[in-house]
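Missing here: one protein chain of the complex. Every other protein chain is in place.
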Amino acid sequence: MSELLVSKWLNTRDDISLEQLRGNVVLVYVFQMLCPACILHSIPQASKVHQVFAPEKLQVLGLHSVFEHHDAMKEQSLRAFMHEFRIKFPVGIDKASIRTKGIIPQTMEKYAMQGTPTLLIYDKKGELRLQKFGHIDDIELGFILGSLTSEIVS
Amino acid sequence: MSELLVSKWLNTRDDISLEQLRGNVVLVYVFQMLCPACILHSIPQASKVHQVFAPEKLQVLGLHSVFEHHDAMKEQSLRAFMHEFRIKFPVGIDKASIRTKGIIPQTMEKYAMQGTPTLLIYDKKGELRLQKFGHIDDIELGFILGSLTSEIVS
Amino acid sequence: MSELLVSKWLNTRDDISLEQLRGNVVLVYVFQMLCPACILHSIPQASKVHQVFAPEKLQVLGLHSVFEHHDAMKEQSLRAFMHEFRIKFPVGIDKASIRTKGIIPQTMEKYAMQGTPTLLIYDKKGELRLQKFGHIDDIELGFILGSLTSEIVS
Partner (left out) sequence: MSELLVSKWLNTRDDISLEQLRGNVVLVYVFQMLCPACILHSIPQASKVHQVFAPEKLQVLGLHSVFEHHDAMKEQSLRAFMHEFRIKFPVGIDKASIRTKGIIPQTMEKYAMQGTPTLLIYDKKGELRLQKFGHIDDIELGFILGSLTSEIVS
């Protein structure tokens, strides 16, 4: 299990870790608030998955991984965005690069993501089963979620 | 298992029965060719499921159950419709009512369907697991299909 | 003015001619009931134009021009289709070819249409101002209609 590196969690009382969520299927929607494909496709899909299946069947998380326009997407802006777009699931802020002048946040770099939106899906054992850059069709996503939640963990 | 009552199968060399398909998850899209909700939502969803998952993961069938405008939806018209809408999966024609002046075809009556579109989903054992009148969202359908195909039949 | 050649008008008490409608901007949506692009785009647009603008600002007509699957799209089927798709504007049936074995109906041939959907737009003087095969975007269509209805005819 490759833990998310998060500087701050929003929309949740307590911090969240993948370790804690072991035993659950977990989706992590990695996004930037000013990414059109995220706004038009990814965030609405995340909200639908959250509304239809969480928390009984699975867990939905967001991860705000800013790799461009950093000054335009700080916490304050993200909070306004989440309020306006009615995001109800927990969202973590990807830790800023530790390198001088580094622009890629730490989780994004660790996972070698190509950009946003990226979807990460972990099974009940905490294994990463899907890492997908771009859009995934609802019916294919639903199939994966139905399959993974059916897995019996000994 | 409650067998479909079909007078003729199109888009298939051999006749089809649920009995034959035991061991597979099977979807039956019940429709009428002049039903707007069928054309706008149900048939496109059926074609997507067929294209994405069949025949490895599941089987998709259509059932043309005409309960109104009978003269406008005969086999010849259905064949033109299937050609124009590029329906690639097998479609059965629901058997006409055996009663004098009966307008509800036999499978539709046997299953007490409320109209079209109706979706029937059978598990690998041939048990009917879902009968839904109207539209089902792609993500919910995908989840059901992922769950059912994961079931292990002893 | 190049009159429509119609064997029968539906959804109207009296027969209709372009000559009668002179003084009005007139849209003619040429379609086949089993043409997917007609069902998905053209007919819904025609119904919207009819609902928003007719009859005060303009007239909307349909023309059923069958050039394939003739037996599947006869008057009876068309009537069922119009009922199911709630078509409220008058629809004429394009006159069958006068030639032996001719498959292209007379208005379609006279206008050298490439297929369906085709949109014909006439100005207040009865002049054909647009003949377009395929889809036209709502905003471009609206602009043309706003322009043509603004023309002053002396």
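The letters A, B and C name the chains in turn, as written, and every chain counts its residues from 1.
Everything below uses one rule, namely that a residue touches a chain if its C-beta (ideal position, glycine included) is under 8 Å from a C-beta of that chain, and two chains touch if they have at least 3 such contacts.
Every value quoted in this text rests on a predicted model; they were computed, and no experiment measured them.
Shown chains touched by the hidden chain across the complete assembly: A, C.
Residues 45, 48-49, 52-53, 57, 137-151 of subunit C touch the missing chain (whole complex, contact as defined above). In the full complex, subunit A makes contact with the omitted chain through residues 34-36, 39-40, 68-69, 71-73, 76-77, 79-81, 83-85.
One rule holds for everything that comes next: only the chains that are shown with their structure count from here on.
Chain-to-chain contact here is organised linearly: an open path runs through the chains from one end to the other.
Computed centre separation for the pair subunit B/subunit C is 34 angstrom, with centres defined by C-alpha atoms. Averaged C-alpha coordinates give centres for subunit A and subunit C that are 50 Å from one another.
The multi-chain contact residues of subunit A, meaning those touching 2 or more other chains, do not exist; every residue touches at most one other chain.
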